[in-house]
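Structure record follows, encoded as structure tokens.
Every protein chain but one is kept in place in this view of the complex.
This part shows chain A:
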């Protein structure tokens, strides 16, 4: 029985506009549409908003971008209660600790798709340069019509608008003609975050293999088959390709759709984390698939249940990498337990501008293959978020603001 949804009706476009008058054209901006995706709440209600906003003025030293494609990500809501709670240990608790009165979940219930990282926090825009600022010199390296993506710096707007401005051209990265903008739109958060996670894991793996000596094997578990995990799998396959016999990768799939996808990689094991199975069964099956405890977990799940599972699959001295947003929320609950088992929980931040530039080249050259994605009209953002919340979209979902590149 499906949950009843109460869709948010987008504001109607203003039917009657004042005619433009000659004396005021510089003060009367045209309107354009903005779609905002907030942290998904219950059944995705009240998390997708559509507004008409003025087309922003071009900054003198920046540019205005006409947005063509945007990755379906949500903007994390700044919760006033960021303070960590004191945990009290309790014997007999399978989930290791009591947290009295307050859960450790996001302010709103995380949906299956959020647990799976099919929908994750971020900002992903690909489009064309529509205007350059008045102070921009001709030799700046950019021209009107260039296809670009935007590195998600601190000042990005809260939603995806048809037009947006960037105050510093350094945050624009040109996209080669061979790459579709819908693929490019996946890079700024999903691929970049996955890449930075793999980089962090890579450093740890190298240190581990050096310490253990020749013929040793390092085991990596990637949790989830949402967009982040799919990128991580591909990026890991690329980065560990020169250690192919010494690194094993296992995907803990939360959906059976991911199984066939993950099988694309011959060297990847797959274990299904069916939510309806007992935790101990899942651990047993993961141990079987990984042939014992693993050394590194890349966990894009967002719940303490997922992190708890990851820690149980992790050997002594192991490291689990989690998204910064998740780490900030769950570390108070898990840090003592991890310490007892000499395990580390490391938050991973979004990657750097330089990493994003490198990523563009790797994907454009075909060295890293993007995960499957589906393009939807931006008008369908609400429906797209519903599907993502229930992990019904294979790979990534991309919103398109214009019919063609």
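Rule of thumb we're sticking to: a contact is a pair of C-beta atoms (placed from the backbone, for glycine too) under 8 Å apart; a residue touches a chain by one contact, two chains touch by 3 or more; residues count from 1.
Methods note: contacts and distances are computed from a predicted model.
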item	value
Chain excluded from display, named as in UniProt, from "Phosphotransferase", "Hemoglobin linker chain", "GTP-binding protein" or "Light-independent protochlorophyllide reductase subunit B"	"Phosphotransferase"
Selected residue (touches chain absent from view) among A:57, A:168 or A:275	A:275
Sole contact to the chain not displayed, among A:37, A:232, A:268 or A:289	A:289
Contacting the left-out chain in the complete assembly, out of A:189, A:304 or A:391	A:304
Those residues of chain A which, in the complete complex, touch the missing chain	1, 3, 42-43, 90-105, 109, 256-257, 259-260, 270-272, 274-281, 285, 288-289, 303-305
